[in-house]
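Report on the following structure.
Note that one protein chain of the assembly has been removed; the remaining protein chains are unaltered in position.
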Amino acid sequence: MSRFAHRTGPIRLGMVGGGAGAFIGAVHRIAARLDGEYELVAGALSSTPEKARASAEALGIARAYDDFEAMAEAEAARADGIEAVAIVTPNHMHAPAARAFLKRGIHVICDKPLTATLDEARRLARDAAEADALFVLTHNYTGYPMVRQAREMVAQGVLGDIRLVQVEYAQDWLAEAPAPDNKQAAWRTDPARSGLGGATGDIGTHAYNLARFVSGLEVERLAADLQSFVPGRMLDDNAHVMLRFRGGARGTLWCSQVAAGEENGLRLRIYGSKGGLDWAQETPTRLWHAPLGEPKRRLTRGGPGTGAAAARMTRIPAGHPEGFLEAFANIYTEAARAIRAHRGGTAVDPAVSYPGVADGLEGVSFVAACVASSRADAAWVALP
Amino acid sequence: MSRFAHRTGPIRLGMVGGGAGAFIGAVHRIAARLDGEYELVAGALSSTPEKARASAEALGIARAYDDFEAMAEAEAARADGIEAVAIVTPNHMHAPAARAFLKRGIHVICDKPLTATLDEARRLARDAAEADALFVLTHNYTGYPMVRQAREMVAQGVLGDIRLVQVEYAQDWLAEAPAPDNKQAAWRTDPARSGLGGATGDIGTHAYNLARFVSGLEVERLAADLQSFVPGRMLDDNAHVMLRFRGGARGTLWCSQVAAGEENGLRLRIYGSKGGLDWAQETPTRLWHAPLGEPKRRLTRGGPGTGAAAARMTRIPAGHPEGFLEAFANIYTEAARAIRAHRGGTAVDPAVSYPGVADGLEGVSFVAACVASSRADAAWVALP
Amino acid sequence: MSRFAHRTGPIRLGMVGGGAGAFIGAVHRIAARLDGEYELVAGALSSTPEKARASAEALGIARAYDDFEAMAEAEAARADGIEAVAIVTPNHMHAPAARAFLKRGIHVICDKPLTATLDEARRLARDAAEADALFVLTHNYTGYPMVRQAREMVAQGVLGDIRLVQVEYAQDWLAEAPAPDNKQAAWRTDPARSGLGGATGDIGTHAYNLARFVSGLEVERLAADLQSFVPGRMLDDNAHVMLRFRGGARGTLWCSQVAAGEENGLRLRIYGSKGGLDWAQETPTRLWHAPLGEPKRRLTRGGPGTGAAAARMTRIPAGHPEGFLEAFANIYTEAARAIRAHRGGTAVDPAVSYPGVADGLEGVSFVAACVASSRADAAWVALP
Partner (left out) sequence: MSRFAHRTGPIRLGMVGGGAGAFIGAVHRIAARLDGEYELVAGALSSTPEKARASAEALGIARAYDDFEAMAEAEAARADGIEAVAIVTPNHMHAPAARAFLKRGIHVICDKPLTATLDEARRLARDAAEADALFVLTHNYTGYPMVRQAREMVAQGVLGDIRLVQVEYAQDWLAEAPAPDNKQAAWRTDPARSGLGGATGDIGTHAYNLARFVSGLEVERLAADLQSFVPGRMLDDNAHVMLRFRGGARGTLWCSQVAAGEENGLRLRIYGSKGGLDWAQETPTRLWHAPLGEPKRRLTRGGPGTGAAAARMTRIPAGHPEGFLEAFANIYTEAARAIRAHRGGTAVDPAVSYPGVADGLEGVSFVAACVASSRADAAWVALP
């Protein structure tokens, strides 16, 4: 039983990273707040102490810390300490920060990719497995209701045997060398902070995770051709990947940050012997289902023909769009359900589902395999 | 200066209506929470005291009241009383509830339509004008970033002289007689609680407000043909309305709750001498702009070519969809900005914009004019 | 039995109007040619004899005439004379030209609207009824396969009782005063040649015909608000029309030639007690069918779930778009089937369907009713 076994009310949350100017920290805060499941009470929001304190004050966060180590120690000691922490730093800091909290029994909600290196990812996966705390990875696209619907349909055999999984994630925000003061771009294009993968790490991992999540299939081998189109760029900004799934299905993954005109074009198409599915995050409330030999059907979030998996993930009637933040919040709320169950040592409702450390390790393995394959001129590389 | 002149932190909010099973109450709660601007601390969530208390407890609301009158009195007396109240009851209760709070200096955030009758709307408008408290009407569609973008473009003259305003709001959820236990449908189809208008009141007012908000034009006269297609229905479930705007523009408004296959099909098209705009709430992140004689352009929330009005209303990068709840939250957050300015008696930032009691009176006038016109076989009726 | 009773091979066709610079003449020629059912052998292509001859030569048409009267007389006298004539002049010349051929037993394929005035339309309808020749009116949108599919579904009761018929046809090509040398625009905005209606005549008649064709419903009364937005324009360039159908269905018709950004935005939506349909000519191969309470289905030309009516009207597999010219050709080919049956005095296959003089009279009646209603401040006007 957790020391919070008898708590009710919102889960007390801390945050590492996410100070002024950060994008994803603000997203995590909204996601945590949206369903009223969390209360943000502590933060080490920047690696620069002054900025950390100023950011905390600006956000009205009660307890500001200069660094995550201090925060972990202090919060673990408080009766009203945080029960979970959101880690939203650049990739290379995920592991040390996560470890500081996990070992103190504080649940971790961590942004992706899991780590900057595969070694680190493996170690963190082991540590997380041994900790008496949950590890949640915010592969937020798995929180979209129609993604859940798609997964449910695949699992129910609606598509028959899966043959093809085509996934792509195209952006254009790195189509040119970024301005020097673009912090988002700076660390994402820096191998020291981002890791081996550029587009593969930042968005390829999302695409890969989504394909895996919905299809339920494991990738056996991949062959990748990575490029860095923008002069001077040290990491890939575009990747073409061919996939071979265990059991015979095939697929392709394309991720790009130089595809002029694309904003956040994440799209998944799955084709089986009995039908096909098509989902795109820019119109996320719609899922196209084509039963072989019948007209295509447009399933909508909350609309007719959708099932329990999607219904759990939605708040408002069909036709009123929910989007990115709601999907992100769904991951937080699923985590909250698991955290509440963990308090009392009770079983989590089997319907609860969120990405975890294993997904994170898979993502970093995917990046490593892409890089290895590309270096070998797109030779096939086995996934672990 | 307000008695909360020195407050910082979230605005303390109460709620009237919105107990278990209500749809719009939950929406208001999320909208209030999303940007962290409000804290829900008191509620009279149902006209049935037991249910009111149970709902408050389930929602973790600290102070539960049996009725709004008691709540208004008690909260006004508390040093830590609510500063604003959300009113989410059926239409006929909006006015009495609003009045109870307004006269005690508590700001009102009220759902639409303003009231069930035009007389009541006029009285409430007067009372609100005299109160030392703000009145916010949640015409939430005006909170969409691309709606703000559209309004800004019209105001800047991008479309030239406006000629046509075509607006429609089509749903199908009342295409059949509702199940007896459908509370949403029950009060909306009951003249005693809903007022003179059925579809015209429930969604026609939204369409009307949106057309007005974006075009900036006043409606001079309308001719309306109202129908009740479902046997036994006492209020309109479909309306065709022709509009004549001051200055020569014309338009049509169609609202329907029996349009099979439509979910929440709110769409606005505006055509001027130099170009056209097209926006639909089911794909709200996109605004189509057709400069006359040039290719259509797809403006996106957060994307290139959008201006300050939209930028104020958005949280995340282009391509990541924001939706209904974010737009709703935008109204709440605009209200919060006005409330904070009101505290110290300072001027509200002129960029702040939210629908108010005048919009509410216009909406009820629209419904009354539709009903009068339809009874006169679609004769032209002047708007006040 | 026709004097061509024993003919085989393509139908010999003449053309009145359609000389150099005309748009619709070229369309008729392609439509006649596409299925190989006609051979264009004679023409009075212009009211200017020189131009008539030059146009005929340029088009390789064997026999050029200076005027339609001469052509009708000469062709009727030839053993190898034309069997049918296409009339593609401005509206005011349709009736005299048609009469010249009808009375000589030459079938007429006439562009719409039928005539410039209602009186003329009535007379022509009588004359056509008495002639031993067919009268085909090219309401070409009824030739689209998915329009036929829609009509078949309505007739089969798939939508239940029809409640709403919403039709619109929006263009922008007359959003400004046309250049002086724009012949298309010149006669269409000239009451002497075009008739009482501007947009109502040119495209409103198409929309009206389409609504009637698919729904099978008769319009009992209409109320119209017509505008001429462009300074100096003598005919309507925009119209808002409310429709009341016999049996209780209602609808609206919007036609505009000043809707900036719209090209040929003809769209029909029909809603019944059991479902809805949605079709737009700019994506004509798709028909949306929403069975009430089920997901929307995207029917495609040639695709699964489509019936015999559509199949008769199509040439190539699903997914390969057919368009405007194919739909136009379908009218010609339906006419050819009727002409061949007429040759031998045999019955026409009941599946054959094309618009005729009655549709033309209805169209002109629609324009006249719109104008009368609008002059009476949008009072309801009964259709004959």
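Per-chain residue numbering starts at 1, and chain names A, B and C are given in the order in which the chains are listed.
In this section, contacts are C-beta pairs under 8 Å (C-beta built on N, C-alpha and C of every residue); 3 or more make two chains touch, one makes a residue touch a chain.
None of these values were measured; they are calculated from a predicted model.
Interface note for the absent chain: among C:T115, C:Q281, C:T306 or C:S365, the touching residue is C:Q281. Only one of C:E262, C:D278, C:E334 or C:E362 touches the absent chain when the whole complex is considered: C:E262. Of the candidate positions C:A54, C:A74, C:A318 or C:L383, contact with the unshown chain belongs to C:A318. Although one chain is hidden here, its contacts on chain C can still be listed: residues 8-10, 23, 26-27, 29-30, 33-36, 60, 171, 173, 262-265, 281-285, 300, 302-303, 315-326.
Mapped onto chain A, the footprint of the missing chain covers residues 159, 163-164, 166, 172, 175-176, 223, 225, 227, 229, 238, 240, 242, 244, 250-252, 254, 256, 258-262, 269, 271-276, 278, 288-292, 296, 377-378, 380. Along chain B, the points of touch with the absent chain fall at residues 289, 293-300, 303-305.
What we mean here is this: only the chains that are shown with their structure count from here on.
Set against the C-alpha centre of chain B, every other chain centre is closer than that of C. With centres set at the average Cα position, the gap from chain B to chain C is 44 Å. Distance between chain centres (mean CA atoms), chain A to chain B: 34 Å.
Shared interface positions of chain C, defined as residues touching 2 or more other chains, are 289, 296.
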